[in-house]
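Subset of chains shown; positions unchanged.
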């Protein structure tokens, strides 16, 4: 009865995954996450600056959230694997967003290296969610290699341009057995709603929240939009028509009464 | 003794194992992960891993990311 998304043995009530990068300050992250209702939250790993004391991002993430560490900074499978292992060693669970990027301008993912990383990490028991270039055949391979979901991009990271890859994502939703989660580029709640209407299982958003004037308000808006889109997917639209169809009865009224 | 921490060579003294190193840098153990010569070292093992000349150590922590 309840609409639950199952990934990696967990039952997720929220289909809105949230990233924690680029916010104007860390304190706002807690409010953003609360407003978002997110169950899954992404973080990154970075070398500690031993000369200054940085706040711990984890303190701002509610305990009931599932942490998913991304492998940002990795330029090949080996680096991604290394980051994943570091992340797990930190005791924050085994959810990993694989992100392997060699293109510094558009930050587009490297599907082949990503696939290699999946093969290794899935065998090591990680729950692996790859950020990927939308591609049906590669997505099938990723699923076969043990990915828990595939996360095709909507448009380049941080661009807020929306779901520009609908044609390819729509086919993936139809043909892939594991969850499809649109990650990257969604700029507005309507973009997120559109993804969900198409049958995507979830969306991951970060920049659109972090760059909004009111990140908390935007987080709530996205959260509602994700529910709206999911609700519409379940309620099933009636389809489009070319010509108009009256929503009020037009027949006869006053038409013949003027004589 | 010179070791490489996070890609930079540093001269350190009076430090024999990882726990000493973490403490000397004033780092919060709960917030960091330590890799010693490419091997991730669990927190409860830090005191048992000795540091030697030329070791490569990575100390990373979680930050915001998407």
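Here the chain labels run A and B in written order, and each chain numbers its own residues starting at 1.
By our rule, a contact is a pair of C-beta atoms (placed from the backbone, for glycine too) under 8 Å apart; a residue touches a chain by one contact, two chains touch by 3 or more.
Bear in mind the structure is a predicted one, so any value in this text is a computation, not a measurement.
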Full complex expressed as chain labels with copy numbers, beyond the one copy shown: A x4, B x4
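Note that in this section only the chains that are shown with their structure count from here on.
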Separation of subunit A from subunit B, taking each centre as the mean of its C-alpha atoms, in whole Å: 33
Residue numbers on subunit B that touch subunit A, as the complex places them: 5-7, 25-28, 30-33, 35, 38, 40-43, 58-66
Residues of subunit A that touch subunit B when the two form their complex: 19-23, 26, 29, 42-48, 50, 53-54, 56-58, 69-70, 72, 82, 85-87, 89-92, 157-158, 184, 204, 206-207
